[in-house]
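The structure follows.
One protein chain omitted, others in place.
Chain naming follows the written order as A and B, and within any one chain the residues start at number 1.
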Amino acid sequence: MKTKSIKKEYTISGDNILEVRDLQVDIKMDDYVLNAVRGVNFSMKKGETLGLVGESGCGKSVTSKEILGINPNNCTGRGEILYRTKSGKVINLLELEKDGTVYRALRGAEIAMIFQEPMTAFSPLYTVGNQIGEIIKLHDPKATKAQIRERVLEMLKKVGIANPERRIDQYPHEFSGGMLQRALIAMMLCCNPDFLIADEPTTALDVTIQAQILELMKSLQKEFGMSILFITHDLGVVSNICDKVAVMYLGQIVEYGTAKQIFHDPKHPYTQGLLKSLPKMDSSREEQLYVIEGVVPLPVNLAPSCGFAKRCPNFIQGKCDCQNISEYEAEPGHMVRCVLMEREEQKDE
Amino acid sequence: MEKVRTNKKDTRTKQEKKNDKYYYASQWSLIGRKFKKHKLAMVSTYILLFFYIVTIFGNFVAPQGTEQYDGRYVNCAPTKVHMFHEGKFVGPFVYGLKMERNPETYMLMFAENEEEIYRIRFFAQGEEGSEYKILGLIPCNLHLFVPEEGGKLFLFGTDNMGRDLFSRVIHGAKISLFIPIVGMLLTLILGLFMGSLAGYFGGWIDTVIQRLVEVVRSFPQVPLWMALSAAIPKTLKPAQVFMLMTLILSLISWPDLSRVVRSKFISVKKEDYIMAAQISGASVASVIIRHMIPSFISYIIVNMTMAIPNLIIGETTLSFLGLGLRSPATSWGVLLQETNKLETIMFYGWKLIPMLFVFLTVLAFNFMGDGLRDAADPYK
Partner (left out) sequence: MVKFIARKLSIMCLTVFLISFAVFFIITLPPGDFLTTYIGRLTAAGESVDPVMIEKLREQYGLDQPFVIQYWRWFSNIIFHGDFGYSFSLAMPVTTIIRAYIVPTMVLSLVTMLFTYLISIPVGIYSAVHQYSVGDYAFTTIGFLGQAIPNFLLAIILMFLSFRWTGDTMLGLFSPGMQNAPWSMAKFLDLAKHSIIPIIVIGTGNTCGLMRTMRSQMLDELNKNYVMTGKAKGMKAAAIRYKYCVRAAVNPIVSSIGWSLVGIFTGSTVTAIVLNLPSMGAIMYSALIDQDMYLAGSWLFLMAIVTVVGTFISDILLAWLDPRARKEYLKG
């Protein structure tokens, strides 16, 4: 593995920090293989926030964990995940040894990740301060105990934890969920990473706390200037924080564009359905919410077809169910993976 | 567009239909499916089934009756079953037995007398003394295999009273395999009752039962068994001793189960559907039996399966030490009593054969329990 990582030189365009090319992840189960991610492409610029949206099980979490190389051992990834390090070098993360020194030096220091359930993301057996300080010690072995404590206290203050001198020596069970999420953010920002993956960081929290955490992340992004890959199934959150949005369905990105494009001019029937199914403040009580019919199929031995075909209101027999759908550019920077776009392209011509 | 949509139902692939089946399968069929995947557990289940069936038809399978012995053939080594005599195929047969003095140890040993040939007959009438009654009513003397008149077939050898060990192992299984089951059922009733009382009501009832559990669990199991069994009067009939031992076994082993039941109860009690049942006016017994116990019954089955090996080892150990059943009652522990002298093992190694059955049974129950435990949580 190690020799392989030096073999090839990679380049990515201008101010991009991350480019994911045709990423595929298979999960080996007891008696079948799950094609969790089936050819994902996207890129991210420095300081930009990309929202990765989709239902649970669509492969968004697996994608993000593959970037960090922390998927369980029964997962195998193919394709390219190109990342520009702080030193400016471009490396393919998929070629790195998962538990090797190179990858580990990146994790936490350059690429960090915050998780969905802050309550279980901490070990219950050590103090919060200990677990936050550990990341500093890992990436700055020369730091003394006093220095580490100083930095942890500073970070805790920054994420808005009151009374950090007392909090630093407390155990996770003495924190509330929102406080722990703040602590987790503090931990992950300790080493000033360039790239932060946020895997549904607000899903497990109360609505009021959600808003606080989102505000916190926004202000921290301004301060630290990192790129954020924001994974969520909550479209409201996306519209609040993201510059760009990628909608994922059954292991593929079905629509990609700026937040404005996605929210005001959705092209893919799935995105349209998602947006329609959002409850609106001004709708009357009698009005029923829109429901996308059917269930997501298991991604096992899928025949070439559009994954959404069976549930799609615009289903075209002989077209949607017998070929893999390619991406079409609806307008500059707005990619849609749907046959309907083919017709529009022809119309334009 | 509308027309296209109506076709939707028939376009489902085989894979999807299979997935649906997976989603909508009942809990029990999922458990069954997962259990079948655990090969060791399946093999163990078949072995146990075989043991229990043989035991049920024990009188038919065993060539010797329960009280039969033959003083002429004491401590006889297992007889070999031959197929060929001087190169000629005869079918299954045994040679006659003759006494010989071992030139090294000067001990009397049995050897084969190659002049006498006794064919083995299948589904034949047994010798005198091996009669039994089907269901305790119909007298019968049919046996699976019997050597010709005058021939002796001791598959596992004989003990110091000239009893066929093979037959004794089968007769002993009646106690060694069924005491644990009866004991387990009693334990189940006691444990469920106490555990559900403690878990459902909580408060002082819980405190009292918890103290009781703690007290019983503080005693080392085997010594407590020993003490209680020693208190069984020696004058009782084997059947009565059998009943008392079963009772003692379950009196000692209920606390473990009641702890499991209690903790399950406490966690289930908080579920909304229990609250709903209570609010809609269901009686305490019906809430417990219809709603709460089914939710964790699989755990209880697993727990019980895992408890059986302990009961088997317990019975065997007690009988081995002479504190449980005594001869002429037969159990695997009683059979092993003879092996507590080193000389016995040195010269009459076959007397350890019952040990093999204890070992296999316990192992099989352990594996089966393991498979059940994995399967009990089919959604994992």
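Here is the rule we go by: a residue touches a chain if its C-beta (ideal position, glycine included) is under 8 Å from a C-beta of that chain, and two chains touch if they have at least 3 such contacts.
Every value quoted in this text rests on a predicted model; they were computed, and no experiment measured them.
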Residue among A:Val25, A:Met113 or A:Val336 that touches the chain left out of view: A:Met113
Sole contact to the chain not displayed, among B:Leu336, B:Ile353 or B:Ala376: B:Leu336
Residues of chain B in contact with the chain not shown: 211-212, 214-224, 226-228, 230-231, 233, 309, 313, 316-317, 320-323, 336, 339-340, 342, 345-346, 352, 355, 358-359, 362-363, 366-367
Touching residues on chain A - with respect to the absent chain: 65, 68-70, 99, 104-109, 112-113, 115, 117, 120-126, 131, 134-135, 138-139, 171, 173-174, 184, 187-188
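To be clear about the criterion, only the chains that are shown with their structure count from here on.
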Distance from the mean Cα position of chain B to that of chain A, given in whole angstrom: 55
